[in-house]
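Structure, as structure tokens:
Note that one protein chain is taken out, while the other chains of the complex remain in position.
After this line comes subunit A, so read on.
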Amino acid sequence: VGEMETAPKPGRDVPPKKDKLQTKRKKPRRYWEEETVPTTDGASPGPPCNKKNRELCPQRPKNAHILKKSRISKKPQVPKKPREWKNPESQRSLSGAQDPFPGPAPVPVGVVQKFCRIDKSRKLPRSKAKTRSRLEVAEAEEEETSIKAARSELLLAEEPGGMGARRRRSCRVLIFFFFFHSSLSQHFDLNLRQFGPYRLNYSRTGRHLAFGGRRGHVAALDWVTKKLMCEINVMEAVRDIRFLHSEALLAVAQNRWLHIYDNQGIELHCIRRCDRVTRLEFLPFHFLLATASETGFLTYLDVSVGKIVAALNARAGRLDVMSQNPYNAVIHLGHSNGTVSLWSPAMKEPLAKILCHRGGVRAVAVDSTGTYMATSGLDHQLKIFDLRGTYQPLSTRTLPHGAGHLAFSQRGLLVAGMGDVVNIWAGQGKASPPSLEQPYLTHRLSGPVHGLQFCPFEDVLGVGHSGGITSMLVPGAGEPNFDGLESNPYRSRKQRQEWEVKALLEKVPAELICLDPRALAEVDVISLEQGKKERIERLGYDPEAKAPFQPKPKQKGRSSTASLVKRKRKVMDEEHRDKVRQSLQQQQQQQQQQKEAKAKSTGARPSALDRFVC
């Protein structure tokens, strides 16, 4: 009863509370109470407001014990904040355990960038609010999915090869110091001196190898198991050899015409329209065989249908140097005036012409992402160009011998065949261009080099030379993780058949080859603007233009003509002021840019001693 009568009186309550606290043991800490017990230096009890605390909230679990004793002197506690505002660090379980890795697992930014496909720097024309919101949603979705895809990289089973410490210059290839027995079989030498210098080609999966000698020897084998598929002599000079879409068909550029053989050596076709072919390239996604001939024609043959899609006159004399860009299926032709021209079957004129060398171009190669092009010329230079962007040379190197053959690997290693020596250069990672300072590896062969290709998905370089074929080990050359549904070196017959049917159904039409293979996924800005213009012409006015301001009719005499005019004037003046402000800002920005440009240019004054600096 007595307790009941002592109704709580706010004025009186404070001193008895203090006594209670002094006599009582320390209160047990409840799980909902904050960790940040404030210090006794007079700081406000608890955080002043919720939002600030979210960022600060220093965790001091150890100090809590000390501070509890000093609770007496502090002011009464501020009621706890709602749980959501707490930092992840400050959340505690009942047992007191703390998540040592709070938040979602971090994803490496570079990997996320790899999967981002929208080019955010492109400006789209102004559109309706609905379209803009849809685009924003699409961009947010793309970010989310690229993070998920980056996380799924964890599932990739293999890692690329590599070499430890850098060796000194002019090293030999390490054939003896490998760890895995299977790598032994990847190095082999075929001594074939009788039938002339050899050119070679690996199939798209990297499992099969075809080579052809100048004196007519043509062979195809599964080089992993060393099982020979066919070996024939075509009784004519063989200038180039290529596998078509799978290991079942071979194209051989013989002295007179182009021949297609089965992998058993049976001649299937003789294509007389492609005569005196010097080089062959197969575009796998388009099922196109591109041939460059002595007569100066670049011919595209569709192997799925059997028709010649385009026969383009390059107008540059004999075509000897050809390479394809695997990123966009554009053919690069090197000419004797030092230019490289880019061709697509859709256009009669080259898509672009790049001046590369002061003499003739002897070899061209493009890397698998289509970013870098390596060219070598009669002026003994080896240059790497930037293909996506400025078409400017990124680095140059003078070679003692001109490089007659160039090739890129899937991971960006560049090999150059100079006489009977091959040099391999490597870059920092997959995305960077190979650095031409020091070769990664060097090897001398038994005869001058006539053909070079890296084996896809393996750390192997195949070299065709006048003494036969050599298969070299190059750690870190091949892409470690292939896509099983795309090119699978371990596919069965059934899988190959399924893949072939699907690839034929998805065959990209030849007229869609252009410099940007993602052009169809972009907004067609040109047609959009043209459509807008046409609509304006047709309707007589622009339906999307902002309607002129109409002042709302008001009551009580506020809609007289004079006041309407006044209101209109106000709005007009404000718009005018906005425009002026914007133009001022633009002017300021321009001035700043000019200043920066000047500063840059003054720093880079050319001096005579520059040639001594690398």
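Here is the rule we go by: a residue touches a chain if its C-beta (ideal position, glycine included) is under 8 Å from a C-beta of that chain, and two chains touch if they have at least 3 such contacts; residues count from 1.
To be clear about the criterion, contacts and distances are computed from a predicted model.
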For the chain omitted from this view, which of "Myelin protein zero", "Sof1-like protein domain-containing protein", "ALA-interacting subunit" or "tRNA (guanine-N(7)-)-methyltransferase" is its UniProt protein name?
"Sof1-like protein domain-containing protein"
Considering the whole complex, which of A:29, A:114 or A:318 touches the chain not shown?
A:114
Any idea which of A:98, A:278, A:337 or A:369 touches the chain not displayed?
A:369
Given A:299, A:328 or A:376, the correct residue touching the omitted chain is A:328
Could you pull out which residues of subunit A are in touch with the chain that's been left out?
114-115, 117, 149, 152, 156-165, 167, 174, 177-180, 182-183, 186, 285, 326-329, 368-370, 457-459, 473, 475, 478-486, 488, 490, 495, 505-509, 512, 517-521, 539, 543
